[in-house]
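The structure's right below; bear with me while I get my questions together.
Every protein chain of the complex appears in place save one, which is left out.
Take a look at chain A:
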Amino acid sequence: MAKAKIVKARLVANWTWNGVNEVCGICHVHLDGCPPEATAKFQTPGDDCPVVWGECKHAFHLTCITKWLGTQSDSQSCPMCRRRWEYSG
């Protein structure tokens, strides 16, 4: 049998979309995964990335919502429902 040598391997990742509720509306990564913000820095997938809820019951990664609120000068609104953003609990 001839020996085969792998010269090049291409890794293909598959993403699935299991309904909007499980995905952070801002970065579109699952809430149990890490937003690109975090992975770009020091975390590896699987590490815990904090998720926060608003009074309106919408959830986002902490880093994602903080960045969005930071760009809004006057009204601090939820990206999903545009209601005033208040951290829940």
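List of remarks:
Methods note: a residue touches a chain if its C-beta (ideal position, glycine included) is under 8 Å from a C-beta of that chain, and two chains touch if they have at least 3 such contacts; residues count from 1.
We take it that contacts and distances are computed from a predicted model.
The unshown chain of the complex is recorded in UniProt as "Ubiquitin conjugating enzyme E2 RAD6A", chosen from "TrmE-type G domain-containing protein", "Ubiquitin conjugating enzyme E2 RAD6A", "Transcription initiation factor TFIID subunit 13" or "Aminotransferase class I/classII large domain-containing protein". Touch with the hidden chain on the side of chain A covers residues 15, 25-29, 35-37, 40, 64, 67-68, 70-71, 79-80, 82.
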